[in-house]
Every structure is written in structure tokens, then in C-alpha cells.
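Notes to accompany the following structure.
Only one protein chain is missing from this complex, and each of the others stays in its spot.
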């Protein structure tokens, strides 16, 4: 524990994935004392058409003419 | 809030994705009064081989001879 | 399918839960054609202190003096 | 109910997916008495670069020189 | 990996929780070869009023007169 899941839009580089997951592990350890080897993270990436953020679709093109 | 996640089988058109997410936003607003700009939705699509629905696999082909 | 999960703040009445889940089932059926008996919904409620929405905590009281 | 989600690394064969989901259905039925036709499972697969397990990234190559 | 989440209705005894989680660990190990110490499970319990299964609410009482 903990098990951390991050749903976000596709497009991260492997460098960004590494940076994001590593930083989340570090602050989780620092904030609540979890041993690093007990922390798990999964990034779940989705195309914009699959996401509505704050009431707005992230689809980049209109789906109707 | 709320954060809404929908796991379902692949195969939706972008038009269906747009229709589904937009409708979910609207009824969530109507049913519990959430401001539209506070509603988030993610569609998470999976191949049938990854899904068991109501005890039955959605794999389209048998995996053993 | 689909499996729909809704994470939101505690405080819904049973009437609101019923209204929200019923409406989500109906629009999912209407938007993508899923048979009603194939639609599953779970509402997952959390206290405000457990939620950051759009960068702001929903804790109702400050945690530090 | 129940709705079971399994996040894991990509690379399973369809045979392994079938075996895993079928076995989970069976033990869930046996352990808590759920009717088989009430059990749902989704396998969610991710590349290693998206996963930190027990504090270590599953990326197979370093992201920095 | 894997990270396994089970959403289900409240009411399991601790004995049932132990049996269910232990069995899921064992079959996951057997089916796809994951080392037992790499398997994580969380049971997430919800009242019936929060659940729609196969299109029907699990609320035990009607929410309207």
C-alpha cells in the first residue's frame, strides 16, 4: 500500500512517465511514511475522445459535421 | 466531482463516445445538481478477451482447440 | 458491460442515489445500445477531506491552525 | 456483483487471460457464494513504463542516458 | 503486479474476506505465474443503495413512497 492510479490523456514521453511516477512515490513516502517498496503506481492513458474534463470533451475534432 | 469511469468493450465510434459522455454529464447534473464544469468522465476500452461479463468471457474465439 | 464507477463526495440521499444510477443506466442504453441488464453502476462516496477537485481540497475545515 | 478489476503488465496470451479470468470467477463463487452469472472481470493491461511496482519502475530501458 | 480490485456489496465476514483474497492470490499465481509477493488485492465494499447490478438497484427498500 498504497496503490495509486493515474488516469490521463495519452502523449507522455517515457521520460515524463518516469519523472511523474518517481515523484509520486517520493512524496507519498514523505507525506505519510509509506516505505518506498510498498508503493505501487499505474499510469492509465486514454485518447482525448475518451475523456470529459470539467464538463468539456478532450476530443480534438468535432464528431459531427 | 464526480469522477466517472466507464469500463467497456472496444468498438465505440467517436460519435458514440461523444454521445455517451455528454449524456452522462447531463444526467449527473440533473440528478444530483453537480455543476457541469465539476463533472469528469473517462471511457476505458478493452478487447473482449479481457472481459468476463456476468460469468461469460467476451472473447470472440475459443482460446483452446 | 459497461461497468460504471462514480467517485463523489458523501452526502447523497438514497433518492438521489436512485435517481443518479437509474439515469446513468438509461442514457448508457440510449447512447450506445447496451442492454439494460448488461449495465452495472457503483457509487463510491468519500468525505471531502479525501478529495482534491480541480486542485482544491474539499476538506471543510483547515487542517492546520 | 462483484466487479473485479485486474491491472497488470501487458504480455498475457489469450490463453492466460482466459485461464486467469475463469479461475477468478470460480474462486469468487466458491469463497463468498456469488452466483457465477453475477461476477464480472476486466483485465487492464499496461506497458512496463506505466508501472511502478513496490517502488521500482517496470520500464525495461532507462529513460535517461 | 497485478493490482486487483474487487467492488462488491457490504456484508462479508472477515473469514469470507480472508478466504476470497487468499484464493484470488493463489489462482492468479497459478494462472499467469505472478510471484505471490507481487500480488495485491483490495476489497471495496458498498451498501446496496450504491449499486446497480445488471440494470437493477441493490437497494433493499424503495426510495419513493
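Residue numbering begins at 1 within each chain, and the chains themselves are lettered A, B, C, D and E in the order written.
One rule holds in what follows: a residue touches a chain if its C-beta (ideal position, glycine included) is under 8 Å from a C-beta of that chain, and two chains touch if they have at least 3 such contacts.
All figures in this text were calculated on a predicted structure; none of them were measured in a lab.
K.L.:
Missing chain touches which shown chains?
P.N.:
Its contacts among the visible chains are A, B, C, E.
K.L.:
Tell me, which residues in subunit C touch the chain that this view leaves out?
P.N.:
On the side of subunit C, residues 7, 44, 46, 49-57, 59, 61, 63-64 touch the unshown chain.
K.L.:
Given the full complex, what residues of subunit E touch the hidden partner chain?
P.N.:
Contacting residues on subunit E, toward the hidden partner: 5, 14-15, 17-18, 21-22, 24-25, 35-45.
K.L.:
If you put the missing chain back, which residues of subunit B would it touch?
P.N.:
1, 3, 40, 42
What we mean here is this: only the chains that are shown with their structure count from here on.
K.L.:
Could you report, rounded to a multiple of 5°, the rotation needed to superpose subunit D's C-alpha atoms on subunit E?
P.N.:
Fitting subunit D to subunit E on C-alpha atoms yields 180 degrees.
K.L.:
Pick the pair with more C-beta contacts: A-E or B-D?
P.N.:
The greater number of contacts lies at B-D.
K.L.:
How would you label the subunit A and subunit B contact, same or different, if same means the shared numbers make up over half of all numbers there?
P.N.:
different
K.L.:
Between subunit C and subunit D, what's the gap in Å when you average each chain's C-alpha atoms?
P.N.:
So the centroids are 24 Å from each other.
K.L.:
Among the residues of subunit D, pick out those that touch two or more other chains and give their numbers.
P.N.:
3, 5, 7, 24, 38, 40, 42, 44, 51, 53-54
K.L.:
What is the shape of the graph in which nodes denote protein chains and edges denote touching chain pairs (line, ring, star, complete, other)?
P.N.:
other
K.L.:
Let me make sure I understand the interfaces: which chain pairs count as touching?
P.N.:
A-B, A-D, A-E, B-C, B-D, C-D, C-E, D-E
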